[in-house]
Structures are given as structure tokens and as C-alpha cells.
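One structure coming up, written as C-alpha cells, with questions to follow.
What you see is the complex with one protein chain gone and the rest in place.
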Amino acid sequence: MRKFILKYLIPRIIQFLTIIFVGITVTYIIPRLAPTDPVEAQISTMMAMGSSLDPASIESMRAALTDLYGLSGSPVEQYFTFWGRLLRGDLGPSLDNFPTPVSKMIGQALPYTLRLLIPAVIISFIFGNLFGAMSSYYPKNKALKVIEVLGQVVRSIPYYIVAIVLLVTFSYFIPIFPFSGAYPIGTRPDWSSLEFILKNLEHAVLPAATLILVGFGGWFVGMKSLTSNIISEDYVVYVETAGLSKNRILIHYIIRTAILPQFTALAMVLGTVFSGALIMEVVFGYPGIGSLAIRAIYSNDYSMIMGITIYSIIGVAVAVFLMDLLYPLFDPRVRYQ
Amino acid sequence: MILLSYNSPYDPGKSFVVPWDLPPSQEHLFGTTSRGQDLFWWLTFAVRNSLFLGVLTAIISRIIAILIGLTAGYRGGWLDRVLMSLNDTFVVLPLLPILILLGFLLRDRMNLFYLAVILGLFGWPFDARLIRSQVLSLKERSFTRTAVYSGTSAFWITINEHLPFVLPIVFATTINNILWSIGMEVTLSVLGLSDLTTPTLGTALFWANQHGALVAGVWWWIAAPALVTIVLFLGLYLLFTSINEFIDPRTRLRLIGG
Amino acid sequence: MTLLSVKNLRAYYRTEVYGISRTVQAVDGVSFDLLPNEIYGVAGESSCGKTTLIKVISGNTKPPLKVLEGSVNYNFNDYKVDMLHISQDELRQNVRWKEISYVMQGSMSVLNPVRKVIETFRDIVDTHERITDKKKFLEQTRAHVNRLGLPTDVLNAYPHQLSGGMRQRVAIALATVFQPALIIADEPTTALDVVVQRGVLQMIREIQTTSGNTVLLVTHDMAVHANVADRVMIMYAGRIAEEAPTETIFDAPLHPYTQHLIHSLPMIGEKSTKASLKGAPPNLADPPGGCRFHPRCPYVMDVCRTKVPDLISVKERHRVACHLVEEGAL
Partner (left out) sequence: MKKYTLTRRDFLKQAAAFTAVTALTPPLLGEIPEALLAAQGEEEVAPGVPRNQCLILENPSGTVQPADDFNRWRSGYSAVWVSGLQQLALDALWYIDPDAGVDGVWDNALAAEPPIYNDDFTQMTVKLREGLYWSDGVEFSGDDLYYTVDLIKNTPGMGNQGLFESNVDHMEQPDRYTVVFYLKKPNSRFHAAFTVRWGALYIMPKHIWEQVDDPVAFTFNPPVSLGAYKLRDFDPNGKWYLWERREDWQRTSVARLGEVSVKYAMYIDPGPSDKRVLAQLAHQLDVIHDITPEGRITLARENPTSVGWFPSFPWAHPDPTLPAVIYNNEKPGLDKREVRWALTLAIDIAQVALASYRGAATISAIHVPPTGMYPQYYHEPLEPWLNDFTIKVGGEDYKPYDPTAAQRIADLARPSLGDLVPTDPAIIKQYIGAGWWKYDLQAAEQLMLDAGMRKVNGKWALPDGSPFRVPLMSMNPESNPTMNRAAAMIVENWTTFGIDTSLDSQANPWPIMSSGEYTANLAWTIETWGGHPDLFFFLQYWHSRLYVPSGAPSAGSNSMRWKNPELDRIIEGIETIAFDDPRGVELGLEFCKLAAQEMPITPLMAYNVFTTMDTTYFEGYPSIDDPYTDPVPNWGNTKYMFVKIKPKMA
């Protein structure tokens, strides 16, 4: 056990912290290289929105805002203040919706994204892997070949195009799904009401389909290449010779072993899937993190963009870490080494 | 299509050179846009530019991936751990917000070339990991050991002995990388964050959206670039699989029976 | 009465890659019989067609491997099986493991690395005799394993927790759950060290003696054959070179290739260096004409280059394919 902690756990904890540290530092630096200053953004936006401002009064306002946004001091001081706040779980106020804390807004949007993202990722993971394994196990099957080509093509097509094609096809030309939002206008979200949940599901079909379709091909091709080695492994040939049924071999011998690296890959692609969800939510007007991020981008809301980026870095890092921790449960070889 | 762009009767930078909003016809194969451009000819430039971006990105990211993958794989030890930590960090970073911020930063200097460089700088980690693991397995083989015992420097071992084995992987993933970068360009362009005056597959969709092509009934302005993108991706994908089959010794082995 | 009768078997690999077709003549005109209650050894260099032969007789013919002609007929106590025409279902249901089981080459790695050993037992048993009583299955399996001298603990272990020899024994235990009529053992000892090898061979021998079934033992290691086999067949480049009872093969080999194999075995007290055979085994995609051994044969004659030697019986139970023998020179 001690060996396990030293050889397995400690390096992974270090990796986990490195990811978070590097990611967050980069996230801190990049926005500050941008040409715009959040305080000026605020002042200008207010003027553009038609508030009459006396020129002389702008100065006093500027000072007040700089202080409030925590932008005073040298960049190094700001950096340490930043970490200090982060460790306290305080991502600061949203600049665009001052003084609402960024974490509160993310907290509100996150469940929508997760409710969509998690089932979509799981579905595409299961089906992609299943079909991928089947396609290398049954190399002659025509239907699987068609699925493979389709999956591959869709996978490489940008999320935006897949989303817009689905939207146009199934909301405009064949209007069977709603074209915007997570529930109808005028309805209040009520997760205890079955009717509402059904409405929400109806709204989630196309956005989820986008993520599933794009994700599917990746798992498919990954599984196919993993299993193409495994199907010629001795223990597979052996049980084939022993007359085990194809399904049993596929599930217990081929998928069971090939799925392990796929779990690690699952954690790795979460960052990419997140980017996809961002675009998808924009196309479908789905009220999650993606919509929040796009609005923040359009309003130069640095603290919000940063909050979202930090959340997703931490989220993905935690997911990777958890996967690493859970991995020994699936793979006895690691467990006993 | 790329070659055709050199024969285009129209300058893609010019608007109102043909009647606008014409549906596809013999004269205008893909119809004309609301800006009075012939969509077919315009898209020949778009495909050319998008492919240029993809290839450039692929080249840059390949160089980085090879350098980092070979170094990490061969040197091992702390250097490997540092490089792979960096690698995993790049994998995990949500790229889109970062690209958007960089788009803000570079503003109109964000042309295709810079975009390719930036995408190249972000597009390497998956491949570097792949190359590293390949090198790790090569390291265990006898010829490496022989070379090590015979005193060949690490650098030359890497270049002479490992690169030839690694290159097939590099080629195999190139097309994926090209597709990825073209896709990123589309995403950024649709958000209006790239060089919008250069015709690309992304800017085609951007301007179509800007002109409300969908509700205006100018469906071909959306359909043509989407179709061309899909055909292009399909073509590149098929190229990818056949190259892969050709290069991958395992597949080849299976095909000829061993 | 024979257990297995193989007649004039021809099995080739046919591939077509990028328009170039290639044929590998892996098994080319092989005939032999297996008798009940014997250990039959098959020897030969790697890629001489041993593995292909096993594939065909155990019903594992999958493209690009193709049987061109010949027959493979079993007779398991009046249950007759034509291996080349049996349906996959029947093969799976009634023949595999129940009548023919398999100890594979590299048996070290035949166990699923991420499942406990007992799971593999369960899968195999369940496939052929649906498990209804789990307790009974566990008891029987434990008893079976113990009978073979293995501790019960191995059942709850993962493969990587077992030593190579132990894994090989587990594989043998797996192969004998149903007391099959034929056990095909393909290089069962190759990756093991000498001490462990002995144990494993002893186990095979014991099983054979107690249950009276037939073992088809394939290995390139002549020493192994000398130790356990009743009869030995020498294969060269897809064809049978010689077949005889073990003593005959080792005492009076007729084929130059057999002679070479025997002479290259280390003998106690021998001092002289071994003469090695010149050249490499032929490429079966483009085998030499006539006797396939002729390019390497120290006694090559003109006829060897053009005419394929027949496999002729020189004595009872001793067959050889060599022009020298045909012409009575030996």
C-alpha cells in the first residue's frame, strides 16, 4: 500500500497540482495582455448605453471602480491577491454584473451544462466504444462500416456546423424540436415537476445530439484501434478457440481490457468537449456555461471568462485525477503493482 | 478546387460583381451571395485558404510534437515528467476561451498565418504523447541498446534510430490535425474572431449569418460551404485512412497475412 | 481405430494488397492419423506450418487462411466430425473443449489480464454446460484444480499474480475441465525455464496417462519430444518430412533434415561443435521446387530439385519423404 501511494498516488497528485498551477497562471496572464481595461470597458459601456456623464465625474468613478475590481497594485501584487482569493473560493465579482460573484453565476449555469454534458458524454462514450469494438471484431459488417465512416466524418466536422445542421433540419425544415432555450418561455424551472422535466428533455435532444454525434466518432476510432490489437491477443484467440460466444468475448475479453485506456482518454478530452459545449450552447441558446461564457466574451467580462476558464481547468484536472484514482479499481494490474 | 481558384473570373475581395441572391444555376454553380459574389468561385479561394491554414498548423504542431515527444521519450527522468506535465496541461486547458482572448489581443493582426501559428502552438500535445510512448517502446528494443552500448550520442540515436519509426505516426495524425485546425478556424470565424476579409470556409458561414441567409431564403449560402466542408473533410478522412493503412505495419501485416 | 484422420491437407494463405496477390503455401499435402491414448509430437522450425496445421485441424480456419483440398475427420467414440464442413455452432457447442481442447503457444498470456482466473473457468464451463448451480461449479472446479496439484488460491488470483509456470498449469487445467478426447498443446513449454518445463511436461504426461486421451504436442524443441512423445512427426516447409515412433526418430532418423535436428541436440559428454545447417527456411510464398529441403540438403541430388518426394512407409509406423530413401540409398 505504501508503495502504491509513493509510486502511483504521489506523482498523480503532483501532476494534478501542476495542471492547475500552470493552467491558472496562463489564464491569469493572457487576459491582462489584452488591450482593453475592464474599468474603461465599464465606463465606455455606460456611456454607450446613454447615461449622461459629466466628464469631470468620470475620474472619481474610475478610481472607485479600479478599487472595487481589485485591479490596483502592481501585476505581481494582483497575482498574489488573485491566488489568495482563489484559495478562499472567491473568484471575485462579475465585472459585467457587478457585484454578483462570478461563482454564483457559474453555479447557476453549471447544472444546465452538466445535465447536458454528462449524459451526452456517457452516451457517446458507451456507444462509441461499443460500436468501435464491434467494428474491429466484426470487420466484415457493412452496417458497422457505414457507421464508422459517418462517425468519422461527423467527428471531424466542427461542432458549429453539426449543431447548425441539426438545428436547421430538425427545428426549421422538420420542426419536431424547439429551436431555443432549455424550456419554454413563460415556464418557470421546476425540477420536481415531471411535465417540466419532459419539456426540458425535449429541448435538450438536439444539443445533446450534437455532442453525442461529434463525440461518438472519437470513441469509435479510439476503441477500434485499441481492440484491433486486442483481438489478436492470446487470451482472446484462446477463448475463441474455447468456443465462447462472440458477445461474451466482445464484452468480457475485448471491451473489458480496451476500455481502460479509454477511461483515461475520457478525462483528457473533457477540455475539448467543454469547448464544443460552448459553441453548441450558443447555437441552441441553451442557458449553461457556454452561453455565460459567450456573453462574458461579448462584454469583456474578464473575471467571468477567467472564472469559467478556471472552473473548467479545475474541473478537468479533478476529473483526470479522479479517473486516475478510480483506475486501479478497473485495472487489477495497477492495483497490485 | 484549389487549382480552379487561380482561374477564377472574379476577385474574391470584390462585392457586387454579379447579381445578388441568385440560386444555384448553370451560370453560377452554387448561386450568388447577398454581397453579389459568385459562391462557387469564392469557395475555391476559401478551400485554398482553409487548407493552407490546416497544413501550416499541422507542420508547426508536428515539429513541436516530434521535438517534445522524442526528447521526453528518450531522455526520460525528470525532463520527461516536466514535459509530460506541460503536455497534459495543454491537453486540459480549455482552448476556446484562450483563443478568443488571443483574438482580442491580436485584433486585426489575427490573420490566417498567425492563427495557424497559434493553433500550431496548441495542437501538439496529443501527438507528442503518442510519439513519446512509441519512443519508450523503441527504447526497449535491442538496436537502441546496441547503439547505447556502442557509445552513440543520445541525440543521434534519437534522430537516426527513432525518427524513422516515429514519422509514420506523424504522418498518420497530420490529417487529423489539419481537420482540427480547419474546424477551429470555422468556430472562431463564426464567432467573428478571425480575419473576416479572407475567404475561408469559416468566413463563408460568418458572412452568410451576417446576412441572415437562412431566413432570407438564401439557403445555398449556408448549404454550399457546409457541403464543401463536409466533402472536404470526408475526402481528407478517406485519405487519412488509406495513408494509415499503408503506413501502419500492423494493418499491412494483417492484410498480407503473417 | 483412429481418433483423427488427416488426408492430403492443403491450406494456403491468400492475400491481396493493393492489387498484388500473394499465396503462402503453409500446409501443403499433409496426411497423418492420430490414435487414441497417445502423445503425438509435431516438430519443425518456426514457420514450417505447424501452427497452421493446428489451426486447420482444430477448426480455426479464418481468412486469409483457406483450405484448398484434403479432409480432416474425427471419430470421438462414434461421434464423427468432419472438421472442414462442420457448422460453427456445432463446433462451438459440442466439439470445442468437450472433445478437443487447446493449450496454446504462449499460454502465459492466454488468461485475461483483468479478470480473475475463476472467471475464465466460469466462462468456458458456462459456454458448454450452462452453469445452473454456482456452488456446484465452484466445488467441481476446485476439485479439478486440486486433482492437478494446483492450490485452490489460484482461482481467485489475477493472472499477473501468478508465475509463468503456474499460469501454464492453469491453462492446462482449463484445457482439461471436460476431459476432452484430444488436447492440442502448442509450444506449451517454450517460454518456461528448464525446471518449470519439467513440471509442466510431467503434468501433461500424468493427465494423459490417467485419462487416456490423446495429446497433440507441437514444439520445435526435440528434447521435449524425446521426453514425452509416443510418436513424432517432423515438418519442413509445410510438408511432412518424416513420421515415426519416438525411439525410431531418435535412434534411426532417415530424413536428412531429421538427422540434422537430432544431431544438433546436445549430448552429454559431447565435445565436437555442431554443424549448423546452411541457409534459412524457405519462404513459403515462393517455395523451392521439388523437395523443399533441397537448397539446404547436404545430400542434394538432381531429382530433388525437380520432383516432390512421396511420403512412403519404410516400416510399420515409419514414414519418410526423401528421394534418398526412395532410391534405397539409405
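Going by the order they are written in, the chains are A, B and C; count residues from 1 in each one.
As a working rule, contacts are C-beta pairs under 8 Å (C-beta built on N, C-alpha and C of every residue); 3 or more make two chains touch, one makes a residue touch a chain.
Just so it is clear, the model here is predicted, and its values are computed rather than measured.
Across the entire complex, contacts from the unshown chain go to A, B. Touching the missing chain, out of A:L211, A:I279, A:I297 or A:I313, is residue A:I297. Between the chain not shown and the residues B:R35, B:R48, B:R62 or B:R129, the one that touches is B:R35. In the complete complex, the residue from B:S25, B:S137 or B:T197 that touches the missing chain is B:T197. Only one of A:P189, A:P261 or A:P328 touches the chain withheld from this view, namely A:P189. Contact between chain B and the unshown chain involves residues 13-16, 19-21, 34-35, 104, 107-108, 111, 192-193, 195-197, 207, 209-219. Where chain A meets the omitted chain, the residues involved are 35-37, 40-62, 64-65, 68, 94-100, 104-105, 108-109, 112, 171-176, 179-182, 185-189, 285, 287, 291-292, 294-295, 297-300.
In the analysis below, only the chains that are shown with their structure count from here on.
If each chain is reduced to the centroid of its CA atoms, chain B and chain C end up 51 Å from each other. As a whole-number value, the distance joining the C-alpha centres of chain A and chain B reads 22 Å. In chain A, no residue touches two or more other chains.
Residue positions of chain C touching 2 or more other chains: none.
Every residue of chain A that touches chain C in the complex is listed here, in rising order: 233-235, 237-245, 248, 252-253, 256-257, 260, 330-333, 336. Looking at the complex, you find that chain C touches chain A at residues 58, 60, 91-93, 95-97, 101-102, 104-107, 109-115, 119-120, 123-124, 127-128, 158, 160-161, 171, 174. The residues of chain B lying in touch with chain A in their complex are 81, 85-86, 88-89, 91-98, 100-102, 104-105, 107, 176, 179-180, 182-184, 186-187, 190-191, 205, 214, 222, 226, 229-230, 233-234, 236-237, 241, 250-251.
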